[in-house]
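All protein chains but one are shown in place.
In this document, chain identifiers A and B correspond to the written order of the chains, with residue numbering beginning at 1 in each.
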Amino acid sequence: MDRETAFEKINPIICFIYIIGAMALCMFTMHPVACCAVLVMSLLLYVNVCGRGVLNRLPLLLVVYSILSLSNPLFNTKGETILFTYFGGREFTLEALCYGMMLSAMFVSVLMLFGVYHRLMTSDKLMYIFGGLAPGVSLVLSMVLRLVPHYGNQIKKINTARYIKQEGKYSKVANVMSAMTTWSLESGILMADSMKCRGYGCGTRGRFSIYSIKGKDIAVLILAVFLFASVLICRVKGGLDAAFIPRIKISRWDNIYFVMAIWNMILYLAIPIVINVTEAVKWHILRLKD
Amino acid sequence: MQGKSLKRILGYTAMLMLAVMVLIIFWKFGNRNHYVFGTLLIVCGMLPVVCGFEKKKPGAREIVMISVMSALAVAVRLAFAIVPHFKPMAGIIMITGMAFGPSAGFLSGMISLLVSNFAFAQGPWTPWQMFSFGIGGLVTGLLYDKGIIGENKRIVTAIIGGIIVVLLMGPIMDTSTFFLADGMMGDVTPWAIYLSGLPVNAVHAVATAGTLLLVSPPILERINRIKVKYEI
Partner (left out) sequence: MAHFEIKGLSFCYPNSEKKALDDINITIKKGEYITICGRSGSGKTTLLRHLKKPITPSGKRVGEILFNKCPIEEMDVRTQASAIGYVMQNPDNQIVTDKVWHELAFGLESLGCDTNTIRLKVAEMASYFGIQDWFHKNVNELSGGQKQLLNLASIMAMQPQVLICDEPTSQLDPIAASDFLQTIKKINLELGTTVIMTEHRLEEVFPASDRVVVMEDGKIIADGEPKAVGEALKNKNNKMFAALPTPMQIYYGVGSSLECPLTVREGRNWIDEQLSGKEIKKDRLSEQDLPDLYADTPAIFAKELWFRYSKEAKDVLKGTSISVPKGSFYAIVGGNGTGKSTFLKAICGICKTYSGKIKIDGKNINKYKKEELFRGHLALLPQDPQSLFVKKTVREELLEMAEGADKEETVAKMAEKCELTALLDSHPYDISGGEQQRTALAKVLLTKPDILLMDEPTKGMDNFFKQGFANILKELGDITILMVSHDIEFCAKYADIVSLFFDGGIITTNTSRRFFAGNSFYTTSANRMSRHMFANAVTEEDVIKLCRENL
């Protein structure tokens, strides 16, 4: 894994709330400007958090985007401006196309945000968040995460050991799986013993984690909540209104709520980028001073 | 002790309130976005089993058995990813349900899907898949308890396993596609989605039936030996 970025050090709960908020923002609006802003910002966020490597996935996302945008008018023929007709009269309308484009932008943004989520919310962070609510399930999760690679190794060992036996592909699979069952259950019994030896089940479990909430985390949370709420208010005030069908009708630049909503959305999605970049710049300056 | 359960209750309440808030917000502003609604519904669907499990205070062996079976499902899936048409995960989850009961089946289905998605990709579909595999484990567990399937009925078990995939698990996963696609493509009927998902589900069903046919008797036998040996 690469080095931890600054935003990854934010408390997982706040990080989780932030990402959920970001996904919610994406789904809030169909306004073309807002959608574009969200799309661009999600992309920047995606690249910033997950590294340049994800740029390889751009073509795929582009294909998804195009297919989804173009397919909407095929299903949905409402709209006033007819671009062309096909299949003897079925209409392909501009409004439906625009609507599709907005929806796909939303979808692709959410997909990219899931990429961010996947990178930031590693299993241990997820366990930190839900461990308090479901201690049993989160212990199971932790054990499974520990066992999967361990079992993978054992399967490899069994495969190696069975080199001396010639057998078909599926009979080999069946044998390996039977062997794994016995082996894993037998060692599971010992694992249960080891848990009992360390007092498992002798009362309510306490909870320990290496995470704590620091001043910076609170600051991020307040900022995020403030920006999110302001976008919400602007939305209520009609700042992000957009209708496509039957006619395209969107709010304009002269609407103060619109400008504020867009601006705050961009700011919201920029929080991790700002944190990451600030840290990088600080390091750079520190090094220059030496 | 008291403080902790109070904390937990507060936690649950907070989550519930959050869920309701999110629902209201999306209902009003979310472009009729049903996906969020559906997903919350699914999460609520998983809650009863999870809460039951937490409330029971599971013993060390119980918790270990669920973990072992879930880990086995994921590890086998990862290890034999190269063997063509071999999708063992649903099969192993079903065996878990049969050997350790419906709720253990549900939990290990849920957990193994979550964990294997850490290896592949988390996405909007994760909760749905978790729920779907959980249901698979749960239903097989119930059928086993009723004596409809079992280690002596190898073929029946395999066939019913396949049917569960096609009629239950597949459609649940397709529903996530439906909710995602809803609004995306105008007026899509659920039937179209389910129909288009059928081929994939059929392959999955055949693979699951194959897995059950191939490994369910030996694995169940081995689990039983452990149960007898260690008096579980």
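The rule we apply is simple: a residue touches a chain if its C-beta (ideal position, glycine included) is under 8 Å from a C-beta of that chain, and two chains touch if they have at least 3 such contacts.
Only a predicted model underlies this, so the values are computations on that prediction, with no experimental measurement involved.
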Task: Residue in contact with the excluded chain [from A:P59, A:G88, A:G168 or A:G203] - done: A:G203
Task: Among A:N72, A:Q154, A:S230 or A:S251, the residue in touch with the chain that has been omitted - done: A:Q154
Task: Chain not shown: contacting residue from A:V47, A:A96, A:M121 or A:L145 - done: A:L145
- [ ] Can you list, in ascending order, the chain A residues touching the missing chain?
- [x] 123-124, 139, 142-143, 145-146, 149-150, 154, 157-158, 160-166, 175-176, 178-179, 182-183, 186-187, 190-191, 193-210
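The working rule: only the chains that are shown with their structure count from here on.
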TODO: Please compute the C-alpha centroid of chain A, do the same for chain B, then give the distance between them in whole Å.
DONE: 21
Open item on the list: So in the complex, the part of chain B that touches chain A is made up of which residues?
Closed with: 1, 4-5, 7-8, 11-12, 15, 22, 25-26, 29-31, 33, 36, 50, 53-54, 57-61, 63-68, 70-72, 74-76, 78-80, 83, 86, 88, 107, 111-112, 114-115, 118-119, 121-124, 180, 183-188, 214-215, 218-219, 222-223, 225-226, 230
Task: chain B contact footprint on chain A (complex, rising order) - done: 24, 27-30, 68, 71-72, 74-76, 96, 100, 103-104, 107, 110-111, 114, 117-118, 123, 132-137, 139-141, 143-145, 147-148, 150-152, 155-156, 169-170, 173-174, 177-178, 180-182, 184-186, 188-189, 191-193, 195-196, 200-201, 203-204, 232, 235-236
